[in-house]
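Here the complex is missing a single protein chain, while all its other protein chains stay put.
Entry: chain A
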Amino acid sequence: MARFLAKRIAGAFVVLALVSLMSFAIIWLVPGDPTAAFLDTSATPEQVARLRHELGLDQPMIIQMLDWYGRILHGDLGHSILLNRSVTAAILERLPVTLSLAGVALTLALIAGVSAGIVAAVNHNRWPDQVVMTAALFGLSVPDFWLGIMLILLLAVKFDFFPTGGYVPISEDPLGWLDSIVMPAMTLAVIQVGFIARMTRASMLEVLNQDFIRTADAKGLTRTEIMLHHGLPNALVPVLTVAGIVAGALLGGAVIIEQVFSIPGVGRLIIGGILSRDYPVIQGGLLFLAVIYLGVNLAVDILYAAVDPRVRLE
C-alpha cells in the first residue's frame, strides 16, 4: 500500500512539473505580445522596452523559467495588473465557486449514473435497460452548453423555477446557493451521467456472469443481497477508475458552463484572462486547475486501493 501510494505521488509530481512548464511556456506559444494588453498602439518602443523590463520579459528564457518556478513554489502566481491584485488571491476567491459546481455535478453524476447503470444491468434486455441506454446515449450526445441555454430558457425564463444565472455563496444563503447551483450542475453532469451509466451497466453485467455470483446464489442469498454485497462492490471497481477522468472532465466543463450561467468561478477568470491577454491569470489559473485535477486523481487512486484489495499488492 505504501509503495503503491509512493508511486502514485511520484507520478503526480512528474505530471505537475510538466504542466507547470507548459503553463510557463504559454507566454511563448500564444501569438501576440503580453505588453499589448497594457499599452495602446501608440506606445513608443522605449515604453514597450521599459514594461518588458518590469515584467522580466527581457531576461533569458532560462532565468525567467527559474524565476517562475521559484515563485510558484512559494505559492506566488504573480500579479495581475488588470485586476490589480495577486493571481493567487483572485483564484482562491473564486475556487469555492468552481469546486462546488464541479463537486455537486460529480455527486449528481455518480448517484444518477451508477443507479441507472444498475437498473439497466439488473433488467438486462428488458424495457428499463432500453430506456436507460437510450437516455444515456442522449446524455452523451447533447452538447452541454446547448442544454444549458435550453434549460435557462425553459426553467428560468419561461417557468421561473431557477435564476437565469449568477451565484450565491453557501455561507450567505444555503438555499439560495442550492437554487443557483442546481441547474448548472445538472447541465454539467448530464454527459457524465451517460458515461457512468454505460460503464456501470457493462461492468455489472460482466460481474453478474462470474463464478462467485453463483457461489453467492448457492448460499441462498436473495437477489438484492447478491447485488449489493457481491455484484456492486465488484462492478464499482472499474467505475471508480474513471471517476478521476470524470472529475477532470467536469472541471474542464465548468469553464464553459460558468460562462453560460454567468457564474464567477475560476473558469470565468481564466477566460477573462485570455480575452484580455492577462498572462499571469492564464498561467496561474491553468496551473491551479491542473493541481486540483492531480489531487482528485490521487484521491481516487487511494479510494481505489481501499475498495480493491488486489491493487494494494502491486
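The rule is simple: contacts are C-beta pairs under 8 Å (C-beta built on N, C-alpha and C of every residue); 3 or more make two chains touch, one makes a residue touch a chain; residues count from 1.
Simple rule for what comes next: contacts and distances are computed from a predicted model.
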Legend entry - Identity of the absent chain, which is to be given by its UniProt protein name, from "Electron transfer flavoprotein subunit alpha/FixB family protein", "Acyl-CoA dehydrogenase", "Nitrate reductase subunit gamma" or "ATP-binding cassette domain-containing protein": "ATP-binding cassette domain-containing protein"
Inset, instruction - Return the single residue from A:81, A:221 or A:274 that touches the missing chain. - result: A:221
Inset, instruction - Based on the whole complex, identify which of A:25, A:182 or A:237 touches the chain you can't see. - result: A:237
Inset, instruction - Using the definition of touch stated at the top, determine which of A:3, A:53 or A:229 touches the missing chain. - result: A:229
Inset, instruction - Using the touch rule from the top, list residues of chain A that touch the missing partner. - result: 210-212, 214-222, 229-230, 233-234, 237, 307-310, 313
